[in-house]
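The other protein chains are all here in position, but one chain of the complex has been omitted.
The chains carry the letters A and B, assigned in the order they are written, with residues numbered from 1 in each.
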Amino acid sequence: MTVLILPIFFPFLGFLLLAFSGGRWNNKFCALISTISIGSAFLVTMWIGINFFQYQPVEYHFTLWNWISIKDFIVKFNLSLDALSLTMLTIVIGIGFIINLFSCWYMRGQEGFSRFFSYTNLFISSMNILVLADNLLFMYLGWELVGLCSYLLIGFYYTNRSNGAAALKVFIITRIGDICLVLAIFILGFLGSSLNFQDIALNAPKMAVDNKILLEWATFLLLCSAIGKSAQLPLHTWLSEAMVGPAPVSALIHAATMVTAGIYLIVRTKILFVLNSDILNLVGIIGAVTLLFAGCTALVQSDLKRLLAYSTMSQLGYMFLALGAQAWEAAIFHLVTHAFFKALLFLTAGAIILACNNEQNILKMGGLRTSIPFLYICFLVGGLSLASLPLCTSGFFSKEKIFLSLLYHGNIKLLIIALLGSLITSIYTCRMIFLIFYGPQKIKVRILDRDLTFYLPLLVLVILSTFIGTMAIPPFMNFNQEISSGKTFLSLELELLTISIVLLGIGISIFLWLSRRNFVLRTYMSQSSLGRFFITAGLNGWGFDWFFNHIVVLPYRKIAILVLRDPLQNIINKIPHMLFNMVGREMIKIENHGLLRIYITQIILGLMLIITVLLLM
Amino acid sequence: MISFKIALTISVILFVLGITGVILRRNLLFMLMSVEIMLNASALAFIVTGTFWNQAESQIMYILILSVAATESSIGLALLLQLYHHYKNMNIDSVSELHG
Partner (left out) sequence: MVLFFYICAIVSILMTILLITNKNPMHALLCMLITILAIAGMLFSLGAYLAGSLEIIAYAGAIMVIFIFVVMIVNSDKECNIERPQITKKLLFLEIIVSATWLWIIFFFIQQIPNYPLPPYIINVQAVGKLLFSTYVVLIESISLLLLAGLIVAFKIGCKVR
């Protein structure tokens, strides 16, 4: 299985070529190189997948070389492939390829064309490292590289100062999670002395008996790092900031692939979470809270990309919810479908924003249905999949699985929250669609030049976002059995309930935003004190930024200003200064002759002293 | 039979003569030549001990010393040329500007 390195190697080669060309090649050639490198990685991945299902092994392992080898502690550059990593690999490279094609159209004529593609290639390469890595430390390498690429791509339009600040904020907030991951690695290394996932899974029960508290801490830290990467409460503030990058970047990193790294991490180390059921419950609770919170925030957002970012957050909350109910397969399933429709939504949003001359406020759009019909259809399909319209969208099937697993797990409170979240999701999605595409037209639309690289990615994603997508997803090991065995007598009722809730949500939003008659009601709602509170709070992210500013940033700045003057240095510098004034000046006068031979003599005398002492010892 | 002690003593004498040259002369060319002699003396000591223990590592050290000497002499002579260009003499004391 030596080919396993190729999905990492090809994009990395593309990155090297593009990075070292330094923008000397013309744009078409750059796009070609990037497409070829990711496309060949995609083909290799397909080949690997076909082979994998033909021979039906459980896992492949492939050692590249030793990385660290200190006595018993050995870390290797080990690649491994099982059903989970194959799924993730396919998603990363598949979505990456599609988005790469779309960026050929989107980035046309912009400055830094080759820079953009080199970053995306590096990103895909490092994401593959993250997914294929066999031990925690190697995975951490990919984890950090992904964070770096995210920073580079968010700050892509670096000439604008605020974009740089946003990129920095993203980098620093995700860093908190990264530090947690490092600490977790340290604790696991301390306990088990091997960072290999298999070894961890093997040793975990023994560790749990030996040192329960430390293992709990390690699991908690792993959870923290997953929260940081997957933008869950309370480390979620970066995801809305991350929207200043180009739209394909938002689609690639902040919707489809990078944010799912946290989910992947938890699924990889699921044995630890199973052993510490308190923390597993915490996962579910965090997911539920984030789900509701992000949904409520998305209800009042007016910036298109920000709205999509909050919806991403809430969908990731669903995945955390599923993880909390130990429904690993359901979480991964939702991850995959979410990757499809969220990539579609972001790409379409990028095209809409371009068509509206970089207008991002959805309140200023309206009636675009007739002027850009193709984008309307794409956005409609993606949005309905997000709202999980019953029976014909992929989002419905995956969410259904999550609800079923919650029911099976017997977690009724979380199930109710999830259903409530589903209602909110359908409301805000339809609000977004209605505000953009219906009603009177308020904005002049620019006609975009289109070609194959525009149509093809969107069409593929549209197809994948419908129920066809659920069939195209590589089947997971044990997926079907688990759910079928978990079928309880309530499952049909639950299904009907879900469908009715989604339809209710769509009905509410039609009632509120589509019909003209309810304009009065709407204004009344937004003008009432409760409505105003909701809107201000939602637009300000419910004060999380304010909170972090006052608790972390401002004290830190105060300390920094204090340290800037360096109070300690003044004290320390005083003593040598005084000594110098007393003794040193005279000594320097003696030594200040500038004659080389005297210096040489002194060197030799000193050497003599050292040799004598050494030999006498 | 060559005595081990005497062979070492010879290398030490050569080394001390090199030191003498470096300290006494103020002509940079002579100082460089004396440094070469010092390097040669230490290389000789290495070879002598290597022969005594019958180990080939001494010759590897000799190669290292040789390359160090080559580097040192080339850089030193380049500096000497610069000194000559600037001051029209080779006196090392003419660049001693560090007097207080």
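Assume a residue touches a chain if its C-beta (ideal position, glycine included) is under 8 Å from a C-beta of that chain, and two chains touch if they have at least 3 such contacts.
Treat the numbers as computed from the prediction; the structure is a model and nothing was measured.
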Shown chains touched by the chain that is not drawn here
A, B
Contacts of subunit A with the absent chain, listed as residue ranges:
597, 601, 604-605, 608, 611-612, 615
So that we can see where the missing chain sits, which residues of subunit B does it touch?
1-5, 7-10, 12-14, 16-21, 23-27, 29-30, 32-34, 36-37, 40, 43-44, 47-48, 50-52, 54-60, 62-64, 66-75, 77-82, 84-85, 88-91
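The rule we apply is simple: only the chains that are shown with their structure count from here on.
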For subunit A paired with subunit B, centre-to-centre distance based on mean C-alpha positions, whole Å:
62
Contacting residues of subunit A [partner subunit B, same complex]
588-589, 592-597, 600-601, 604
In the complex formed with subunit A, which residues of subunit B make contact?
19, 22-24, 26, 92-93, 96-100
